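A single protein chain has been omitted; all remaining protein chains appear in their positions.
After this line comes chain A, so read on.
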């Protein structure tokens, strides 16, 4: 599987977005980096992309849990109900600071690729790329 054509960062914290964007840019693992401040903006961003000519190039989404307007859980629900023609293939990883047992249990039941504890680091990104894109970064 090739690298993601696009990585979407969804977080209401601008500083977090800034730092994550900086990190991903430095790692140079995607052609395109998109940022959304809540679930609703993320829906718009994804729908605008449409499925590409190469459906095997999914969008990697790093999704925050707690956000205003539409939170991570609501986004997942809404995205699932979109017709397949209107959305690109995605690999969704949730980012959270919450280790509340209730939240953890809820996340384990979701149809997502995985969840990570904040902050996002180079090691965590490498791990995601290896697990979901079989990509081993050059040393």
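Everything below uses one rule, namely that contacts are C-beta pairs under 8 Å (C-beta built on N, C-alpha and C of every residue); 3 or more make two chains touch, one makes a residue touch a chain; residues count from 1.
Going forward, contacts and distances are computed from a predicted model.
Chosen from "ATPase AAA", "ATP-binding cassette domain-containing protein", "ABC transporter permease subunit" or "histidine kinase", the protein name that UniProt gives for the omitted chain reads "histidine kinase". For the chain missing from the display, the contacting residue among A:19, A:82 or A:130 is A:19, taking the whole complex into account. Among A:47, A:77, A:97 or A:131, the one in contact with the hidden chain is A:97.
For the chain missing from the display, the contacting residue among A:49, A:118 or A:132 is A:118, taking the whole complex into account.
Counting the whole complex, the residues of chain A in touch with the unshown chain are 13, 15-16, 19, 22, 97-101, 118-119.
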